[in-house]
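Yeah, one chain of the complex is gone here, protein chain that is, but the others are all in their spots.
Order of writing sets the chain letters: A and B. Residues in each chain are counted from 1.
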Amino acid sequence: MSSFSLFGTSLKNLFSKPATKMYPAKPFEPFEATRGHVSIDIEKCILCGLCHRSCPVGAITVVREDKSWSIDALRCITCNDCVSRCPVSCLTMEVQYMPIAIGESISTFVKPEPKEEPEVEAEAGSEEEAELEAETEVEAEAEPE
Amino acid sequence: MSERTVIPFGPQHPVLPEPIHLDLVMEDERVVQAIPQLGFIHRGLERLVKTRDYMHFVYVTERICGICSFGHSYGYSQTIERLMGIEVPMRAEYLRVIWFELSRIHSHLLWMGLAADSFGYENLFYQCWRLRERVLDIFEKTTGGRVILSACNVGGVNYDIDNSELAGISQIIQKLKRDAKPLIKALVKDRSIKDRLVGSGYLSQEDAVKLSIVGPFARASGVEEDIRMFGVGGYGELAEFKPQTSTQGDNYARVAVRCNELLQSCDIICEMIDKIPDGPICEKPKGNPPEAQGIGRVEQPRGEVVYYVKGNGTRFLERFRIRTPTSQNVAGMVQLLQGCELSEVPLNILTIDPCISCTER
Partner (left out) sequence: MSGTSKSPWIIHYDGSSCNGCDIEVLACLTPMYDVERFGVINTGNPKHADVFLITGAVNERNIGVVKQIYSQMLEPKVVVACGACACSGGIFHDCYNVIGGVDKAIPVDVYVPGCAVRPEALIDAVVAGLGALEEKRAALELASSYEAKELAKAAEQERLAEAASQPLLEEPAKTEEQTDIDINADEEPGE
């Protein structure tokens, strides 16, 4: 019957699984390449400011004096420009979409002070050595230094 | 002479996806004159060439219109490449054609749904948009975005699709073509829809040429013009390309032309996937645009778009101008509305596939 042309489609839809993604009941399923939000590994960042200068919307702010990197989620257009330009690859595009906000939504990351690693290791080593010496060789303390 | 009243239509109306204001001068139920007022979407983005350099301006051109998004970045990149004399790798050209034709399929399915909704066929609206989600899934899998792709760039494309994924896409498109055929049949062969569409909104071939109408709107009135037949870029590699036309010139012909273009795009994509060569996907541009002018043309789903750029030796362009199809077609729309009844106004507006955000930039 030509006036009921969607008959075949309707019958198929009636007996097959619904197409709906049932979002809040089932979790969000992104693809691998989905562009959701930008995240940073702040310890690798060298604060060069390339992402700050190249962002087409001005969402990223890098302040060298404070060693901070911040991004305004309400402005970011997920164009992937900062991620592709970063010289040390500390920026990644994550798949989870940006959360909703009630007011402003600026995330700031501050680069931590670098730890004095060689000294820490030497102290730890000397502590262990001192313990070993104390446990095994008591006579060593009597030796003149 | 009966009394004339003026009914304001828009900018906010349930059937209109975009704000446009029309003052309909009515005599009883007939529209005597339609006076359009545009300007609700003008953002002045052509001036952003002064503050964003020519590489970053691609992100602005993508956001001129969300439906024709890839097409604008494609046309802009092509124009800058012509200006600077950059040779794009062949694989990039093929990938651009694949994404562009996918963009055309999604745009036509979107339009079919909105047109069906405007004359009351809500079920077809939902079915068309459900089918369209398959194309958006392909976009998201390959580029990361559903609507704004950020895939095209000056010198090539940003993302590659490996050959096994391309074979999967070919399967999906062939299945989409099979599933779209019942929907097209429902729109084109149904007796009550034919009663509504045939004979209404007629535009003759002489009027179409006189008013410089472009796109499927003109092709449905017998004007055989399509930029893709000139074989620029990846389109030169197609075995043959014939634009879809009709001589009837009414609403039914426009619907039929777009449905045929949808099926033709499926065939083009499968042909391109079979023939795609291997190679690099991007050739990074060196230096700045010279002091010269460049012109590019592409065939968007709504018609022919012309891009003009003018460089001045720095990394910021001097001038950028687009001529979009709806800015030509508004004149045709106003002509269609003369003499129609008030209840036909939404259908006549949607049948030209208006994209006001492209027009007003």
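Note that a residue touches a chain if its C-beta (ideal position, glycine included) is under 8 Å from a C-beta of that chain, and two chains touch if they have at least 3 such contacts.
Please read all numbers here as calculations on a predicted model, not as lab measurements.
Visitor: Check each of B:19, B:36, B:168 or B:182 against the chain that is not shown and name the one that touches it.
Guide: Result: among the candidates, B:19 touches the missing chain.
Visitor: Using the touch rule from the top, list residues of chain B that touch the missing partner.
Guide: Within chain B, the residues touching the omitted chain are 11-15, 17-19, 39-45, 47-48, 51, 59-60, 63-67, 69, 110, 125-126, 129-130, 133, 145-148, 355, 357.
Visitor: I need the residue numbers on chain A that touch the omitted chain, in ascending order.
Guide: Touch set of chain A with respect to the missing chain: 18-21, 23-24, 28, 56-58, 72-79, 97-103, 105.
In this section, only the chains that are shown with their structure count from here on.
Visitor: Name, in rising order, each residue of chain A that touches chain B in their complex.
Guide: 2-3, 5-6, 8-9, 19, 30-35, 54, 56, 77-81, 84, 93
Visitor: Residue numbers of chain B touching chain A in their complex, please.
Guide: The contact residues of chain B facing chain A are 52, 56, 59-60, 63, 123-124, 127, 130, 133, 137, 140-145, 148, 150, 158-159, 182-183, 185-186, 189-192.
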